Every structure is written in structure tokens, then in C-alpha cells.
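Every protein chain of the complex appears in place save one, which is left out.
Chains here go by letter, A, B and C, matching the order in which they are written, and residues are numbered from 1 within each.
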Amino acid sequence: MSVAETPLQAERATTIFEKGAPGRRAFVAPELDVPHVDGLIPQEARRSEPPRLPEASEPEIVRHYVKLSKRNFDLDSGFYPLGSCTMKHNPRLHERVAALPGHSRLHPLQDPRRAQGALELMFNLQQALAEIAGLPHVSLQPSAGSHGELAGVLLTRAYHADRGEDRRKVLTPESAHGTNPATVTMAGCQVVKVALDDTGCVDIDDLRDKTDEDVACLMITNPSTLGIFEREIEEIIAIVRGVGATLYYDGANLNAVMGWSRPGDMGFDIVHFNLHKTFTQPHGGGGPGAGPIAVSDRIAPFLPVPLVVRRSDGDDDGRPEFDFDFDRPKSIGRLRGFHGNYGVFVRTYAYIRSLGAKGLKDISDVAVVNANYLLARLREKVGERLPLAFGERCMHEFLLSGAPMKKELGIRTLDLAKRLLDHGHHPPTVYFPLGVDEALLIEPTETETRETLDAFADAIAAIVAEAEEDPEIARNAPYTTPVRRLDEAGAAKRPRVRETLED
Amino acid sequence: MSVAETPLQAERATTIFEKGAPGRRAFVAPELDVPHVDGLIPQEARRSEPPRLPEASEPEIVRHYVKLSKRNFDLDSGFYPLGSCTMKHNPRLHERVAALPGHSRLHPLQDPRRAQGALELMFNLQQALAEIAGLPHVSLQPSAGSHGELAGVLLTRAYHADRGEDRRKVLTPESAHGTNPATVTMAGCQVVKVALDDTGCVDIDDLRDKTDEDVACLMITNPSTLGIFEREIEEIIAIVRGVGATLYYDGANLNAVMGWSRPGDMGFDIVHFNLHKTFTQPHGGGGPGAGPIAVSDRIAPFLPVPLVVRRSDGDDDGRPEFDFDFDRPKSIGRLRGFHGNYGVFVRTYAYIRSLGAKGLKDISDVAVVNANYLLARLREKVGERLPLAFGERCMHEFLLSGAPMKKELGIRTLDLAKRLLDHGHHPPTVYFPLGVDEALLIEPTETETRETLDAFADAIAAIVAEAEEDPEIARNAPYTTPVRRLDEAGAAKRPRVRETLED
Amino acid sequence: MAGYTALTADDLKAMLDAIGVGSVEELFDAIPEGMRLDRPIELAPGEPEQAVYADLRRLAERNVSADDEITFVGAGMYDHYVPALVDMLMERSEYLTPYTPYQPEVSQGHLQVMFEYQTAISELTGLAVSNASVYEGPSAVAAAAYLAKLARKRRRLLVSRGVHPHSRATLETMAVGYDADVVEIGLDDYVTDLDALREALGDDVGAVVVQQPNFLGAIEDVRAVADAAHEHDALVICAADPLTLGVLEAPGHQGVDLCVGEGQPLGNRLDFGGPSFGFFAATEEYLRSMPGRIAGETTDADGRRGFVLTLQTREQHIRRERATSNICTSQALNALGGVVYLSWLGRRGIVEIGELMLQRTHYARETLAALDGVRKLHDRPVVREFALRLDAPVDRVLERCAAEGVNAGYALGRSYDEYGDGLLVAITEQRSRADIDRLAEVLGAAVAAERDAAGVTA
Partner (left out) sequence: MAGYTALTADDLKAMLDAIGVGSVEELFDAIPEGMRLDRPIELAPGEPEQAVYADLRRLAERNVSADDEITFVGAGMYDHYVPALVDMLMERSEYLTPYTPYQPEVSQGHLQVMFEYQTAISELTGLAVSNASVYEGPSAVAAAAYLAKLARKRRRLLVSRGVHPHSRATLETMAVGYDADVVEIGLDDYVTDLDALREALGDDVGAVVVQQPNFLGAIEDVRAVADAAHEHDALVICAADPLTLGVLEAPGHQGVDLCVGEGQPLGNRLDFGGPSFGFFAATEEYLRSMPGRIAGETTDADGRRGFVLTLQTREQHIRRERATSNICTSQALNALGGVVYLSWLGRRGIVEIGELMLQRTHYARETLAALDGVRKLHDRPVVREFALRLDAPVDRVLERCAAEGVNAGYALGRSYDEYGDGLLVAITEQRSRADIDRLAEVLGAAVAAERDAAGVTA
């Protein structure tokens, strides 16, 4: 029996490959308007069996993907306090301007003289990001935060190599995001973990112990992934600078400090932006994003090519006013094709233009107020069961520990998260950062209302209260989602990563 | 407790007026860039209290309306066999082309010389519709079918008046759509109902009896609202023509006969198109649509102004090639502002360009095959309980009678319809046309697949089978929709047609 | 086979078998031989999506839109900014593709939107009730007059000459249907001539129609019109520009019975004149006489708040020849755009945007009237549109301005013989001071050039 799309899917999920019928189609090919010639591809290079793509009419395709879309939770429908991810409102203006044909149908190899609008935009964005970071040189090229990190460590290597040194140790606090250590390895370096002290900040003694002349770089997130501004950041910088290492600032949490404080002013050499976080590129189910980097003078010579430059002599010599600069002999080279995720730049630029300096600072203010307010509400309601992991306040996000809840009520952070789904909220980030038991990292962002924060706090409180009565409810949650808990272990044991097709 | 958006709304529905808080806003006003002057509006004309519009931030507005949207059933998600409404697939290409700024930001009073693209499109559309109707003169102006009908009856009056006659009787078959009789009244005429015979066709004897020299017009839908091609259409036309009356063809069902047969060739004087049906303008929750009319030579002098014309002398005399013609002294005048629903014309034009003559005929073929197939499946499965009201076959839609089902199982067509919602299908049109007990008018359209038709037939069969066991289930359906059956009588008795606001 | 249908050869065979016919043709047997078209219809062959897109783009490029020039044309539709969220919502399948909410259990989205829309229109107009939309502005005026005709059963309709020419024309056309005489009331000092109105009023007058601001941009004394009409128990219909109602008194507070108008300024595109929506609001008294859909609040079987189409016994599908109107498909999606826009604008924004237009309009009027050869047509208070007189042929001046990328306005002579030298200039929040200054520059030069040319010729 086919029934309405209820939260619990009543029908077996079917893929587009199971839809349609042989001979159905959506695409209508343009007519062959040139003489047909046989044998243009040598027999051995010619494909004998076409790829078994779906065969479906346009209405079938639309229905399939529209229906599927309804099985997603999305930010336009509800609260999404995923810590470290800055799930803020995505203004639709940005989609509109990115879709303008002058942006969206512009070929990346268009002659720069005929892409002056794009280059002006990129140049202005470089300037704006430099100003926000307090670091004068920007490469927009990296495709995401982790790509920016990789650029950063390769830049560090290039910097040291240029000075005749081959340093390979990279210091990262234990609480670092997974991309940090993974990046270090990919860049041919070794991770040296730095412990946290009991306030959640970098353990200065441990840092001092581990800092030596082999250290290439310190990678640190500030505010940290615990939502805490590193108390001794000045000391940390002094220690690392002392051995001649570079300082890398993971900018994933810039949303907390825009207009308040700048990595460059703190003494950092390299910062990456997550434009999809701080600058509200829609997350798309996991991208696209962009991870531009801003760097200090000493790192600048090594930046990837090309950069966008403005030539004061613009029109005179026939060269365009805004241009790509490839002539950077010490550059580490390219990180990818073309010039980066331009469509993301357009959105970011629109955002910065909409907000201006004051608006950007307001964002940080409200983000921090919202986080602290939600924290206060939760401490009041469930402070015993879900204590703040460190300290008393937070920046734009905060880290709770579910350890008491687990111990006393027998439900885990995972259960709480799943039960939140039944309340219509997306759960926070769970089990990250490492080092805190049953961690729950909550980032409300500045675009949420007080009412939403209240409703979320109430939901958490209701779940905890419910678990005091009957923990089984949470343990088996969710109940009102398209599917219930999924067998992840089974999926990994016998991976089925594509549809099996008959013919 | 707030819970996930389940099919059954757990929370009280709240309007946008209940969201937000005083002082919140989405709009940012452009700066006042001219000197401020006081008192520009005399005190008595100045509004003292602003309208109490919502006060909400952009994210709140987006969430509100996105969430609300999820409480709609829509054609992109499921089968929508609403008889007489031709709920066919809406290609997204049409939205794309209608949104091009050259169309969407074009002011209706732009000088025709600077709106040649729009006028060319309208001219070509007039030509195409004329060819499809077999009637040479087209006015695109009417905003919907009923508006086209009104134009048609007013044209008829003008035609007779021009010949010195004041005819006011309009013949309409009993099965006519409600807009037909309503239109007749609005146009200052009287409805004369014509009975149907026991095959569902116009009762020729009754027609003959009622046709006299006072008859202004016959309004008829063909295929009729019963999905039947009028068997004696030639005789009908002869009778009505015999008294000098005009013939109006309600084109709501043109989807059945495009490329097969043309109202003009049959002898009709006036036909309206429902561009939102036959030509797939998305229905928008009840519009917009457009109801252009095509007319014969004798009606042409009275057409509304302006029409779009092509001047062969185009460029020579400085007049534009495509132009508005206002110089029509016998015209009935205007039906509305400007030139009609141009945005709808753009979509229709794209559709006709996509399909061409062959494609349009294919549509009728497939629409009729689909309807007859679904009919065959239903007769096979539930033919006893839900018999075809008339005849053996149908055109693009068919009319079932729920009378045996009601009598034998105790469930009404309404109950069946509501229970269909639980099966994920939109119900057919119910209780229309009049004159058939417990009517069920089913129009699958050509864009549905055989599998969908099978699933629908299975659902109907399942509901009937279920009712054989326990009719209460259907009587209380639906169960899996955002709300359950609503108290319509109560709504009409104590109408609450707007939100009550506090301050 | 086009990509919109799915019938494969296998499908067709199986389906014809199930139907019990041997061919598709057989299904069309019901069409009499003599009524069949014996040739294909003549249309260009169908094309792939990309080709149709290219063709429609070619046509779009043959138009000079508000994207391509600085435009000051209004006269009923205005180049306001449509916020991106309106487009997004109007394009959502859930709003775009369903039909009229006949099945309320699966249409709560749209029904609630209608209810919210009705609330917003009621607030804007200051009247107790609103329907869920009619086609557009001028036909809304005619629909209001029909209501008056049904309510009062009187023969005459008085219409101010300040009402949009399209509204007056539409009324004339439709009035033939209601057997009513439309009598025009002239202007005195550019607003409805109250003396003439009082003169014309009588007990055979069903309604008086006035427009706020009027077609010449001038603010009408709506209350005076209403008071005069009510003395004869005639209905008062006010056609209003909704985006001025943040700063102009609500017609409902000035005694009008019906307030209708063109909804395009509220988040709808220009679209060369449509689709947009007409709004239709009334005092409580006329609720059951209104045309069109109305959403009402109710509860479901479990007591849940919900919404339905209500008072349907007014409508054609129930009441047929005794319906209050023949309207069926209306402008639901456009009305959705309207209420989303009003929510976006908000309680403060509606005032701010009105005030901004007011100030810029004043600036523009003074700046332009200071040009050589340019005078105000009238001195009356205006909000967002005003009329000038040019001491040069208006058409030629417009042509010169257009060549400079400025659409200077609407030539009043196209509708009013008496203002053959008139130019109607509209301001929106998209026309900045710089745009106005540019207009002044271009218009001044154009008038000067035409005067020079005339001087040379003379």
C-alpha cells in the first residue's frame, strides 16, 4: 500500500535508478545540424555499453528529488545549533546575485580584461578579508577550511625552507578540529599534541615543553573549539614566536570576534576563513564552501598563484586595472584549478556589503549574547545533568558535558541528540571536541531569536526530565523522523555504496 | 512541548502576526538622500496609526513561510488528478524564462518601440492560439477562464446589439462549470439550462425546445465536463446557428483534442483557453492563470482593446513592427488594466515552442490514453461500486458515480476523497459536475506514468475494500495529514477571516 | 516523445490492451468525421529546452526593461524592489504547483497564507474584511462596482476622472453587463470636484469611485467624497495604492465601504503588466457579498486550529447564476508574494518606505519644476507620483531622454486630452537622489533641445 509521506517512511526508499522505464527520458537532444560522419572514435576507444543512467521523464525526476528533499532537516525550517559550524541564516539575496549570468556564466579563462567585474569583486574581497583578519595578504583559492589549512602548512614549510630550515613539527591543542591533524600529515609534517589545562585553555607548561627549534608552526583555533577565548594567547604567541615558528589561526570561530579582535594584531601569520560559516554561504548538505587565507608579510611571498591585483597604471599600458598576478617566483603554486570558488565569493561579498563594519561587529555581539543566554537558560534548568565543561561563560558557543547525565540517568549524549529530533530541533555537535566526556557543543548563532533559544532550552529540559522517569524513551529515539536509528556498524561492515543494477 | 513537524500538527498554528516582537524587522530602508521636509501630507490625510503589520526578522519570516509550505500537498510531490483542472507537470524552464529581467522588469507602459520582444511574443502567441482554436482573432487580455467567459458573453451582446438586437438568453447544459452561469448573470443575461440525455450528452430535443430568437448564445464545454465529446455537436451547432445565436466554446478541456479537432472548424464563434490548464501555467494555489479568447470574423470587431498587431510597414514610417492596436471603434473596451497576464504568456509561449504541433497532439493522445487506462483499471477493480456515470470510454477525464458505494458501503465520495489523502494522492474533483450523484471527476493528464495510475487505482481499490470491512475508517479520514477534517460549517457560521490583533 | 510525458512503446501497448482498443485513434472515435482536422496544426516544430531558453532570452533582450534604464514610469505599476525571499517562496513547489485549496487537510499552508494576507490587507486599508485576491487593479474596481450594484440595485455609478483610465475603461465595459450607467465626475484643481459630485449624487447612485492618490498623483479628500456619497446611501469605493498606506490615512478610517486596488507594488514584479493581484477589502457588512475566495479560521476534528475556504455559498461553484461573482482561478500566488512582502517590510518599514518616497518625490518635483520649460501641472500634495507640464512635445522629449537611458515618465496625453503637455513621474525606493538628478539633467537638456528645434523651425 502506498501511503502519504509520513515522518516514518512507509514505503521502501527507492532510488532514481529504480524509477522510470526503458526508453523514458527528460532530455531532448538538439538536432544534429552537421553532416554525420562515422568512425570518428577508434573502435577500441569507443564505449560499447552505455553507462546505466536512469531512464525517467522530467516529472518523475522532479517528484523523486522533491520528495527526497522532504526527508532532510534544514536551516530554513528549524534551529540548527551545530557547534563549530555556524549555521546562521542564509539570505536569499546571495543566491540571487550569484545567479546573475554575468557571474554564473563567466568562464574562468575569460580574458581578464573582459572579467573586470569578477576581478574587482575578488580584489575587494581580498581587501575586506585582510582588514577583518588584520593580515594584509589574501589568497582566495582554498576550497574549504581544510584546504586553507593545507595551504597554511605548506606555506609554513615553504617559509622555513626558504630560510634553509626543514621544520616538521606542528603543535596542535588536543581540542583541535580533526582537519588540523589530518592536514599536518598531508603536508608531510608531524602532529605534536598540546594538552589543555583544567580551564580548557592551552596548558602553557606543556606548550613550553614541546616547543623547540623543530617546531614549524602552531595551529590553534581561537576562540577554541570549546568556545573559550584562549586566556594566555599573548604568552602562547610569545613562546611559539620565540623559536621562530609560524602561527596558524584556524578561523572557524571568527564569528565570535569580528570587529573585536584580529588574528593579525594578535601576532598570527596565517588565518583561514570558513566563508560557509562566518560569511553564511549555505552549507548545501556538506559544501560548497571556501577557505581563503590571510597572511603576514613574511608569508606573503609564498602564497599560491594567482592573486588578484589592482594596477594603478591600469588603462595606460593596455593592461587591465584588475588582473591576475602569476609572477610570484616563491609561490607554493596551485591548490586547485582556476581561481577558487568564485560563486562563494559573490555571496560573501554581498554579505559584507550588506552588513558593513558595524553589522559584522553586531554579529559577534549577538552571537555571543545568544550563546551566553542559552547557556544561562540551560544551567538554570539542567545545570546539574549537563554542566558547562569549563568556566562560567562562553564566546559564541559552549561545550557541555553529558557525563553526569549518562551516569545518573543512563542516557548518553547521543540519546539526547536523537530525542531532540523528535522535538524538531537539530542536535548540537556531539562527541567533539575530544577530551570531554559525552561532549555537546552548542552554537546558536546570531540569527536565532530569543524564543527559539527558550524553546530549545525547554526541549532539553523536557528530555532530561523524561529520562528521569524513563530513560528508554531517549535511548530508542527518534520516533517521528523519516527513519529511525540506523545501523551504522552494519553499513561499515558490509559496505553497499552504490545501487546494484540488473542489466 | 514543541515537537517536530509531524503530519499531525502538534503545535497550535500560529500566524506571522503572532511571530516576532516589537522592533524586529527584515527590511532595511535606503538612506534618506534628499533634504527632509515636514508637512508634505496635510494632517487630515496623514495616517496616525501605522497598519499593524508583522514585526519579524528575515530568518523568522523565511522559517514561517517555509514551514507553512510544508503543510501543502503539491504537484511536484504527488498525483493530482483534479478533474477539469488539468494538473499537468509544470516545467521549470518556464519559471526561468519568465524571470528573465527583460520580461519580468518590463513596465507595461514602456514605449512599444522598446518592448518589441514582448509584443513579438504576444503576437506570436495570438497566432498560435488562433491556429490551435481554428479561429483567427485572439485577445490575450482575460485574466482567467471566467474572465474570458465574461468577455465572450459581452462580445455576444455587442455583436447582437450591433445588429440592433438585444438578446439575453444564454443556453448552458446542466453540466456546465459554475463559472458559466455566474458569468451569464454578470454579463446581464439569463441562464437557460439545457438538460442532458441519458448518455450524458446534450438533450437535443430539450435544446431545440429552448432555442429561439431570444437566444444570444450557447455556452458549451467540449469535451464536456463529463469527459465526453458531444456526440451530436454538429446538430447542436446547426440548431443554435439557426436562430442567429453565437456559439461559445469553454476551452477548459482542450487538453483532450489539441491537434485533433478545432472549435473554429466545428463552427464556434468564441473559445477561451485556460492557459493554466492546457498550457501548464503553475496553479499557484489558485492562480495566476490567463484566459485568452479566440473568435470568428463576425465577433472580431468587438474584441477588447488593445490587440497586438504586426505592421508590414514596420520600420518605414517610424512605427514599430509589433504594436498595440487601440483603434477598434466597435470594441467592448477593456477587461482589465494593461495587456493581460504577460508572465503567463511567456510560460505558454515557451511550452508551445517546446512541444510544437506534434508535441501538442501527443499531449492529447497521451492524456486520453492515460484517462482511459485509469478508467479501465478502476472498472476492473471497483466497477461495481464506482461505475462510470455515462458510456464506456472517455476523453481526457472521466466521471464516476459514488452512488452505489454510498448505498452499499455507507461511505460517500467525500470520505473516499479524504481517505485518498492518507494514501498520498490528491483526490479527484468531487461533487462536480452537478446532476450525477456522488460525482468523482478524474483527470490524470498526460504527464503521469503508468505506475502512478496503477498506484492510484490500487489505492481506490484498497479504500473500497477497507470500507467493505469497516466504513468508519474512511468516514473519519484523513489521519496522516497536518490537520484532520475541519469544521467548515462552523467557519461559515461565525466567520473569522482575519487575525485579531492586540494593540 | 517529449520529456514531459512518460509513455514508452511498452507502456502504450499494455495500456491499449487494458483499455481494449487496438490503437490510440480508436479512442478518438467520438469525434465526428467532419470535425476532425485533416492536417497537422501549423506551428514551428518543438525544440529542446536550451533552444527555447535561447529564444525567450532573445525576445527578452528586445525589451528595454527597468534593468536597462532608469525608469520613472508608474501610472499604476511601479518598479519597486522585490526582495529575494519573495521569489524563493513563490518558487517553492509547495506554493507554486497546487491549485485552489479544495482539500483543506492538505492545504493548510496556502489557507493560512490567505488568512494572513487578508489580515494584512485589512490592516492596510483599515477595513474589517478582505478576500484572498482578485485579478488585478482595474478589474477590482469593476468587481467592487458589481458588489455595489448587487447591494444597492441602483442604476448609476459615479466615477471620478482622477481614477486610473484603465479602471474607468474596465468599469465601462463591465457596466454593460450590470446594466449600469457610468457617469464621470470631473476634477477641480486636480482632485475630484466635490461640487460636481454632490450635484450628480442622487438616490439612483449605487456607488462613487475615487482613487487615492489619484492618477495625477494628488491626494484626494476621501473623507469628503465618502461623506457626500453616504448622504445618498451610495457605496464608496476607493481604489488605493497600497504602498502609500503607511503614510496616507487608511481609506477605511475615512468612511469608505470598499477599498480595492492593484497589488503589484507589494512584492510583485512588473511582468509587463501581469500577473499581479487585485486586493479587495470591505466593511464587515459586505463580507457575504464579496467576490472570490475567502479563508476562514476553524478547528479540526481534534480541536486543532485550522483554516478553510469559507462562505463558499457566495461563489460560482455553489451558487452558480446567483453567485456574487464569476471569479474562480484568481491570483493566489501573487497574493502570497504580497503578504510575504508586507511581512518583510513590516510595521515600521511600511511607514519608512512611504516617507522615503514622499521626501524623494518632493525633491524630484521641486528639482524638475525648476528646469526651464518645465512646470508643475498642479501644486497639490503628492506622495510618490506627480505631474509636470512641458513646454515642448512630450513624446519627443521622452524619446530624447530614452536615448540617454532615462525613461522620464508617462505622457499624460496618452490618457487625458486636456493634459497633452503633461508628464507623470513616479518615484520608488529604487530611484535615488542621483537618479533624480540624472533625470533632471536629461530632461532639462531634452526640453531645451526641443525648444531650440522648435525655435529654429519657427
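The rule we apply is simple: a residue touches a chain if its C-beta (ideal position, glycine included) is under 8 Å from a C-beta of that chain, and two chains touch if they have at least 3 such contacts.
Remember, predicted model here, so these are calculated numbers, not experimental data.
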Visible chains in contact with the missing one: A, B, C
Please pick, from C:Arg92, C:Arg347 or C:Arg389, the residue that touches the omitted chain in the full complex. C:Arg92
For the chain left off this view, which of A:Asp162, A:Glu234 or A:Asp327 is in contact with it? A:Glu234
In the full complex, chain B touches the hidden chain through residues 20-30, 56-60, 62, 66, 91-96
Name, in rising order, the residues on chain C that touch the hidden chain in the full complex. 49-50, 53, 57, 67, 81, 83-84, 88, 91-93, 429-430
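By definition in this document, only the chains that are shown with their structure count from here on.
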A student comparing B-C to A-C should find more C-beta pairs in contact for B-C
Distance-wise, how many Å sit between the C-alpha centres of chain A and chain B, to the nearest whole number? 46
Between chain B and chain C, the Cα-mean centres are separated in Å by 20
Taking each chain's mean CA coordinate, chain A and chain C are separated, in whole Å, by 45
Multi-chain touching residues of chain B, meaning two or more other chains, are 58, 62, 66, 70, 74, 76-77, 89, 91, 421, 447-449, 481
What residues in chain C touch two or more of the other chains? 1-2, 4-6, 11, 46-47, 49, 51, 83, 85, 87-88, 93
